[in-house]
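With one protein chain withheld, the remaining protein chains of the complex are depicted in position.
Showing chain A:
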Amino acid sequence: MAEQDRRDDSAANPAAESFSAPGTPSERVSELPSEQVTDSAERPTGISRRGLFGLIGVGAAGVAVGGAGGVGITAAVATSNGVDTARVYPFEGLHQAGIVTPAQDRLHFAVYDLDASVTRDDLIELFKDWSYAAARMTRGLEVSESGATGGSDYAPPDDTGEALDLPASGLTITFGFGPSLFTTSDGTDRFGLAAKQPSSLQPLPRFAGDALEPGATGGDLCIQACADDPQVAVHAIRNLSRIAFGRASIRWSQLGFGRTSSTSTSQVTARNLFGFKDGTANVKAEQTETVDTQVWVQRGDDVDWMTGGSYLVARKIRMIIESWDRQQLLEQERVIGRSKREGAPLSGGTEFTEMDFDATGAAGQPLIDEAAHVRLAHPSANGGAQLLRRGYNYVNGNDSLGRLDAGLFFMSYQRDPEQFITVQRSLSRDALNEYIKHVGSGIFAIPPGIENGGWIGEGLFA
């Protein structure tokens, strides 16, 4: 049966093999053969019977992506906003994609709790199923070989279909493990994983100003789906959730509609809903040394299976934007510590000029306020700790008072959660706190990437 590739046009496009153009050097994916997924004893050869039924018998075909139309091909389809929507980021690599990958425009983030009936074997099967589906969807393929229309007329299709005809859109799917996967809050070791829990993977401490809602906090597993087309990201979470029915269900989730961080020097700095550039000083993929010291877990840091992984902190930060919008421009700039249009430090210069925290004005007052957000978040205030931020703006309609339920879905990746904790404690005096509250929170161990045919969590369960 012919592979159902919704990027049919790419096969005919000779402008192939250029996926690495935007640059993800530290992923070093080129070291791994990603043209074709081959069979091996351990690899998932399809979604389990429990995951999707139409896949039965897919067997050896696996995620074989046919010939010239295979992985890594980037059809030169540029949309009006200049985003190359046919871009494909391989699911396989030393590190998981979706971390230093240039931040896509859209997010669908979902946190899952495992069903009480799930066993260790069920959990392994779930990760194999998810890895199989993710490897396909990130290539722009339907979730299984029979896909949206290729199965029985009398069975529901495996693939839900809303991404048919859409290109891969730079989709990345990134999986993470919450502390409760290893040890529940009452100390239960459900899956024999307690001994493998990284010592740094613990529920976050309470921070000043936390207003966390249980319905947007914690969780056993997370999936971050990022894409340049929102429908592609939603399709990924929807299908992965469906595969998990009976094994895991969504505890909370969030859509993000505009990246607020750039994770590559190839990207311009985006703005958050306060109207300010966000992530100017972010860790960038091209800064390979910084990425290695600040983002990737190194051998010897902690448990071995996390080597090449990272830790994700997700914080749902509600913005009281109606109050913010009533602040004078000068006050807004004082709170942030940067100029609004250019994003330059108030100590002078242009966007990428270094901060001068000692600079003072005519009256001797610091040009960058003592409580300015940039001062307190800066590595110099935090023992050199840096975060790779990957946040998205969100609007969830409105609240009961008619205010926009809007804010920043903050995500940061770091080598050690302590980096985030240090920065967040420093921000307890942040002038910005008057306009924000943290309403959701999660921390997740992000395992390293997988080889072709591997599955997420292989190292953990080894």
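The rule is short, and it goes like this: a residue touches a chain if its C-beta (ideal position, glycine included) is under 8 Å from a C-beta of that chain, and two chains touch if they have at least 3 such contacts; residues count from 1.
Just so it is clear, contacts and distances are computed from a predicted model.
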item	value
Candidate names "Peptidase M75 family protein", "PqqA peptide cyclase", "ABC transporter permease" or "MaoC family dehydratase"; UniProt protein name, chain not shown	"Peptidase M75 family protein"
Residue in contact with the excluded chain [from A:Pro156, A:Pro205 or A:Gly383]	A:Pro156
Option from A:Asp115, A:Asp356, A:Asp416 or A:Glu434 whose C-beta touches the chain left out	A:Asp115
Residues in chain A touching the chain absent from view	49-50, 53-54, 56-57, 115, 117, 151-156, 242, 245-247, 249
